[in-house]
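One chain of protein is taken out of this complex; the other chains stay put.
What follows is chain A.
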Amino acid sequence: MFRSNNVVARIFQRQICTPAPGTSVHCARRFYENLVPSCTIYDVECPDHSFRKFTDDGQYLISFSRNNQDLIVYRPTWLSFSCKEEDCDSYDLPLKAKRFESFFTQLYCVSLASSNEFICKDFFLYMESNQFGLFATSTAQIHDAPATGGAVQGIPSIEKITFHLLRLEDGFRLDERVFHNDFVNLTHSMGVFLYDDLLAIVSLRYQTIHILQIRDSGNLVDVRAIGTFCREDDELFLNSNAQRVAGPHQLPRNHVENGLDHNQINMNNSFLSGIKQRLLSFIFRSISNEETDKTLRMQCLKKKFYFRFQDYVDLIVWKAQFLDRHHLLIKFGSVDGGVSRNADQYPAFFAVYNMETTEIISFYQNSADELYLLFEHFCDHFHATSRNPLSMSFISSHSNNIHALEQLRSIKNKSSSFSQFVKKMMASLPFSCQSQSPSPYFDQSLFRFDEKLISATDRHRQSTDHPIKFISRRHPYSLKFKIKPGPEAGSTDGQTKKICSFVFHPILPLALSIQQTLFLQSSVVNIHFRR
């Protein structure tokens, strides 16, 4: 749409040209080719906090204190300074302007964790519609915890996990939800998925997916707990029947509490959990429907179902995400792979579960070609985007961006075995929510950059001394800006490994790069902005 690369010419052209239908946001984002964070303030003096990320609407910068007990929230602003000279652009910024406080004003500091608890630095979820933030604090992990009370053997236990819901405007605590002697995978918010106002928390230890709703008032309300029971009234039904079976003389009616406990223990021994029953019956029906001949069908069932029955029974829920308000994509695997970092070697299965009808809709192994085809064509639908934030649908993925698709195709062609490639791709499912930055500087149709050094996913990366180049995708394919983490002169100590993380503002041409050595706490923070 734009004939020229000059920003003024583009503004004039914008006055008279209408972009092609459905591309108005894409055209507006092209202005980011002109406004780039090319200026860097190296090693800015800033409070010694770990800066986590900007909220997706760009209103707040979330950071945690070094001792992981306090939350500090800043408001991103912009620097202002005056210059009395005639040609101000050629002059360097005055020293007074080159400060952290020029860009950020502290709003408040709230203590989230008490003495023996720590804030999980990797965990933060933002509900944009109400400006609520969800944080997690936990006590230390206990490995080799005994499997009591229905827990799965082999999963560690955490004495207390607390989810805090805060109003980010003023840091007011709205609600909290505590899990005792449980285990939720909090690293990179993997065990929790936020979709609109629905929260899915996967309790690995008790194999339950807790669905909660965040109300506008700020309350966390239980919706359902999928695991042992699927429907809300399953427990009531089973208990009322078990009491009838046991007889009134064994379980006095007025001691209902004790009776329920007793029945629960009985049921855990004899019944498979509700979700497991649904899964096994789905597998059975789909296998038995494959063959029309009775004897062939029995053979098929023996080979594919009964022979592997115990393996299917031993599957546990690893991770879950929402596909829409009623459907969950659940990843199943063995107990060993549930907590290991490198889960690729373990077989995994995916199931689509409808929460309303409590039915399993589909079941695939992680090497299934069918599932990969759906992933390739409809990747954006796996990134379940809620109705509100527009920016989410513009995060580059291979379903909405030709360059990302070409990258995927080149990986596919380079891989030696297609099934290994499929497994590698499926390892990223189910997606963790809010793990990608919506900054337009990561838009693959605008800029080209080295994905190994920097990308939209917020993970720590190996730091290099060379600046990371962002090259424009369109003519004239020139270097637009560079991001250099670490001190300006480069690090004097070339031996120690350094990792760096990048925090990009979703809207403004503003980014932070934080470089730190693995063992020392000190970090070098650079501010990259457009002057």
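Simple rule for what comes next: a residue touches a chain if its C-beta (ideal position, glycine included) is under 8 Å from a C-beta of that chain, and two chains touch if they have at least 3 such contacts; residues count from 1.
Rule of thumb we're sticking to: contacts and distances are computed from a predicted model.
Missing chain, UniProt protein name, picked from "NEDD8-activating enzyme E1 catalytic subunit", "DET1- and DDB1-associated protein 1 domain-containing protein", "Yos1-like protein" or "Protein YIF1": "DET1- and DDB1-associated protein 1 domain-containing protein". Contact with the undisplayed chain is limited, among A:Arg29, A:Arg177, A:His327 or A:Arg530, to A:His327.
Residue in contact with the omitted chain (choice from A:Ser4, A:Asn241 or A:Ser419): A:Asn241.
In the complete assembly, the contact with the undisplayed chain comes from A:Val352, out of A:Val223, A:Cys300, A:Val335 or A:Val352.
Only one residue from A:Ser38, A:Gln213 or A:Ser288 touches the chain missing from this view: A:Ser288. Within the entire complex, the positions of chain A that touch the omitted partner chain are 237, 241, 244-245, 247, 285-286, 288-290, 292, 323-324, 327, 352, 361-362, 370, 374, 378, 381-382.
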